[in-house]
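Below you'll find the structure, written out as structure tokens, and then a few comments.
With one protein chain held back, the other chains of the complex are shown just where they sit.
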Amino acid sequence: MTARTYAAHAKPLWQRALLAREFAIIALLVVVYMYSRSEVPAFDGPLTIYYLLLDAAAILLIALPMTMIIITGEIDLSVASTVALSSVLVGDLHQHGMSIPMAGLVAILAGVVCGAFNGFLVAYVGLPSLAVTIGTLALYRGIAVGTLGTKAVTDFPEKWTDLAKQHIGDSSYPVIVIPFIVLAILFALLLHFTSFGRGVYDIGLNSEAAHFTGVNVARTKFILFVLSGAVSAFAGIYITLRYGSARGDNATGLELQVIAAVLLGGVSIFGGRGALHGVIAGVLLIGVISSALRLEDVTVNVINIIIGLLLVLSVMSTSFLSLATRASAGMKKRSSKSSDARQQLASAHHEGKN
Amino acid sequence: MTDTLVAPSRRSTAQRVVSTILTSRESAIAFVLILVVAAATLNTNSFLFSEDGWRDLLLTPAILLLLATGQAVVIITRNVDLSVGSTLALTAYLTGRLFVDNPGIPIILVVLIGMLAGAGLGLINGLLVALGRVPALVITLGTLYIYRGVVLSWAGSNRINASDMPDGFLSLGTKSILTIPVLTILALVVLGIVGYYLRTARGGRELYAIGSDPDAANLYGLKVRRRVIGAFVLCGALAGLAGVVYAARYGTISSGAGQDIELQAVGAAVIGGVAIFGGSGSVWGAAIGAWLLITINRALPILGVQDFWQQAVVGALILGAIVLDRVLATRRSRKLVEARDIA
Amino acid sequence: MNASGPVALQLEQVRKSFGPVVALRSGSLTVHSGSIHALVGENGAGKSTLVKIVAGVYQRDGGEFLLHGESVDFSSTAASKDAGIAVIYQEPTLFPDLSVTENIFMGRQPLGAGRRIDRKAMHEEALGLFSRLGVNLDPRRLAEGLSIADQQIIEIAKAISLDASVLIMDEPTAALSGVEVERLFAVARSLRDEGRALVFISHRFDEVFALCDTVTVMRDGDYISTDPIAETTSSQIVAKMVGREVGDLFPKTPAEIGEPVLTVKQLESAGVFHDISFDVRAGEIVALAGLVGAGRSEIARAIFGVDGYDSGTVELNGKVVRPRSPRAAIRSGMGFVPEDRRQQGLVTEASVAHNVAAVIRSRIARWGLLTNGSETRTAGPWAGRLEVKTNALDMHATTMSGGNQQKVVIAKWLATQPSLLIIDEPTRGIDIGTKAEVHRLISELAGQGMAILMISSELPEVLGMADRVLVVHEGHITANLDRADATPESVMTAATNTMEVPA
Partner (left out) sequence: GGSSDGGDKGGSGGSGKSVSVTFLPKNLGNPYFDTSDKGGKTAVSEFGGKFAEVGPEKASPDAQVPFINTAAQQGINALVVSANDPKAIGDALNEARDAGTKVVTFDSDTDPKYRDLFINQATAEGIAKVQVDMIAKQIGDKGDIAILSAAANATNQNAWIDLMKQDLSANHPNIKLVDTVYGNDDDQTSFDKTSALLQKYPNLKGIVSPTTVGIAAAARYVSDSEFKGKVQVTGLGTPNQMRKYVEDGTVQAFALWNPEDLGYLAAFAAKALVDGKITGKEGDTFSAGKLGDFTVGKDATVLLGDPFQFNKSNIAKFNF
């Protein structure tokens, strides 16, 4: 039998790159950045990039695991509460005489436990992640607030609080970008260049088919939630040191900021679609916009409106795009939820979600 | 929910009703609520047996009750509305502004305008979700920011004070009929109407059908989009009403009103047995869930639990509720599968 | 069974395609009031598509569609319902969270005072429908957890309660028992006698001949013929359906049968299947036959570890396979081509290369790292061996025809070089040409010593391909027939009769 051979790609590289959604976000980021540099007073100063990265660092970090979780079609709303819990732990332990590295280690372990608890309920008990993490959002935050009560721990050694804000050499980049870059590379390798990462996409596109091809759906989700807990805890340590203050109400509302940025970065809330470079661009885009608007003395409310609009518009644009392509393919998409009740009974792994 | 197997049950209607009530999720939550009230009352008599204690027990949950009712309707259609807190802030501020800018404006008109404004915001959500085919979670996350930003820009640092609003309106916040606060009666009437509609009107049942299986609903020929939009409008209108109630109850309104209340509304619905993926649950359950959340918040300090721990208790409650649901559902379906062997 | 009433429903040259897949090329159908019209054709002939166009689920790309003589164009199922068309879809469309009564009356519940739903009247009406259909169902129970047969009954009750002038039933009997089928037929006849037009789709010829008065045959999206039932025979119909000699569809080549590869011992799963024991040898093709809903797919899923089971063991090449883990099954040397390739077999929104390499990707990774390039290089030869038709390996599987998709699924599993391949409904919804290719491939694989466990609802396929036939009925194996003993009669008896003693 003379086997057929195939081209690897239907379209040339430049077309594939241009049509990708990530490209649009990166292009928008570049445009907004260039515009701000030339039009916004003081935006081209040396501090802009530094502060922008300091502010965005926590979101950038947490966005890494969040991207993967959303690609599997799940969501983690408890990240900011994990940040707070980790912050409170670092503070409390430090107050009781533990060194910062030790306290940080314990906090990361606590983050792993938080993530594992979410992951267990979602992946192995089969509960919807939206409901589970709304619950743990309140639970973890409650433990954080309860632990410190009225106190705020602020007497951190300067060695450590300075580290969180240090510049790399003489550059305008803060040191925190180093762990971020290391983690970003690891996550990018994991998501885009391993079999595990392929499984993550498969789960989001069709978790039933993934299960049938031997992807361990439950374990994959569990691991992602654990990663999310660990990275959130790390971000919690960073936030604590950066502000030199451990409080139960640190990072309130951060979860929605992370999710907004991830979605803006081109990840589909339905799962199965998205890439880390888009997400990073999404976070930075929000950072650049907020920073430029603040420099223009625009108040936070207007910034919020703009970010909200951007989010709605960007999501609508994907859905219109996909609607258009689907229409041109003449396909009526049947929902991924099987109409057959048997599968739901047969295995708890396939939680129907839309 | 009836647990009967394949063959028609031979039990009488009365028996069936009794057993349904006894085994329902709503009564389980109501039971927990009674326990909480009893424990707090044993500890401090005045929690229940004082004029103010009794009034607060009934009155404090009114706002969340309205929000949870609307939220439950949306969740039943397999959607969610995160923007209710921002909607509440907008309509609460609008209420105050109406009184400030139009002295002598009839109260009933203000209530209507508040509800209409809320309905309008709900309509925006509904249109974006139904026509844009974008998940409600994302859309309403976006409108949460946008609506909140609008109040902040509009109100700025302006605050509406009690002295800006007529006494007739403010007294709504505390007036009682037969010891039952007026606002509670209002919330209960709304709850009754919505609950009755969901249970006995065709449109209400269609909401359940849509949430149960949206594709089947389409195949069946139900007007899915219209109903989903309707659910969002209702939810918005109730959030609008909640805004008016907020103004009457608290008397001061700033742009930060109702921050973070959206997750409480979703939590109340979930605790009350509304499945997060639609199709089942009732507004009664959501209402009792709201009542429980608020009452626990009030009871904890009395029970000697520092109020810093309240949020943790709420979280544990939500998790307990969904895990319980899963356990019961698994048990029920196993029974149904095994029943096939016997049949 | 003759001169019936005026033409109720008429379709002429209706066309419909889904992207590159042409589902209907020239669909034509003329149904008279007061008659029961059979629509037959092989899997994928386009019957359901035709039905869905009538129902307003899909809009036709071209052609005529007349209802009671008037040209119509339904944009939604609501519109067709209003026009008096009731449809039972092939796949049940129930609301699992609602009671069976509500499922029947959704959107048109009887109303009492104050436009309030009159539950009592509704339940009574439902009970009336159930007794007419001869079933004993609690009108208040939830639809969740109903067996396929019961679900189908609800669909039927829903359709007949609509009081429609045109009633279309897409394989309503596939999961029903003999008695239930008889009841349905009685109801159908009485509806016909009331002057309604009925369309009946079934793969069972005995039913077609017992119930219908006219038959239309379709093949590959084309209209073939319409004949009065009295003037045709089943072999004529089969010939029209298939369009060529049946024989060359099943190029079974004898293979050397070796040692047992798969051994299943007393597999048990409450409510699903019971006491399942059998083995499959190297080079052997074993078919699981039975009615839809008999539990064959469930057995296969349990063996492969997609579902769990309560007790029993599965051994591959003498080693026990860990339950509930497809990974373990794959590692031990199993492959599984599932019945629903869009939902279970493929990630349709991913590329061909991604799908073909899906199972073996951890093997082709270097130092744990995987690139698109290495996937494409690995996938290419396997896609080529199966002659998958696509212009590039990064095309999404969404755009492919069913037959091509099936080839991708098979390529994916062949790439793992399994010692046992389980194939559920290997040729469902595949055109005739590809069908023969798939059959040839299965034979060839068996010839190379692979053990094959095949599940098929098509009797000719079972009889043509299998070395041995296991018949499943309600979760029990009711017959174990050698190729020589397997006849349509022996298989059908075992498939419908519980009393049969397992061989």
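Per-chain residue numbering starts at 1, and chain names A, B and C are given in the order in which the chains are listed.
Definition applied: a contact is a pair of C-beta atoms (placed from the backbone, for glycine too) under 8 Å apart; a residue touches a chain by one contact, two chains touch by 3 or more.
Quantities reported herein were computed from a predicted structural model and do not represent experimental measurements.
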Displayed chains contacting the withheld chain: A, B
Sole contact to the chain not displayed, among A:5, A:99, A:171 or A:299: A:299
Full-complex contact with the absent chain, from A:72, A:250 or A:314: A:250
Option touching the unshown chain, where B:100, B:127 or B:162 are the choices: B:162
Sole contact to the chain not displayed, among B:216, B:253, B:312 or B:337: B:253
For chain A, the residues touching the chain missing from this view: 41-43, 45, 47-48, 51, 54-55, 149-152, 154, 161, 165, 239, 243-245, 247, 249-253, 290-291, 294-295, 297, 299-301, 304
Residues of chain B in contact with the chain not shown: 44, 46-47, 50-53, 55-56, 60, 148, 152, 155-159, 161-163, 170-171, 173-174, 246, 249-259, 297-298, 301-302, 307
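Just so it is clear, only the chains that are shown with their structure count from here on.
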For chain B paired with chain C, centre-to-centre distance based on mean C-alpha positions, whole Å: 44
Chain A and chain C: spacing of chain centres that average the CA atoms, whole Å: 42
Where chain A touches two or more other chains at once, by residue number: 334, 339, 345
Residues of chain C engaged with two or more neighbouring chains: 57, 93-94, 96, 144-145
Contact footprint of chain C on chain B as seen in their complex: 1-2, 4-9, 16, 200-202, 205-206, 208-209, 211-213, 215-223, 275, 279-280, 332-334, 336-341
Complex contacts: residues of chain C adjacent to chain A: 17-19, 57-58, 91-94, 96, 144-146, 298, 301, 304, 306-308, 325-327, 329-330, 336, 338, 342-350, 353-354, 358-359, 361-362, 365, 368-371, 373, 376, 380-381, 383-385, 387-388, 390-395, 398-399, 412
Residues on chain A engaged by chain C in the complex (per definition of touch): 1, 3-10, 189, 193-195, 197-198, 201-202, 205-206, 208-214, 216, 272, 329-332, 334, 336, 338-341, 345-347
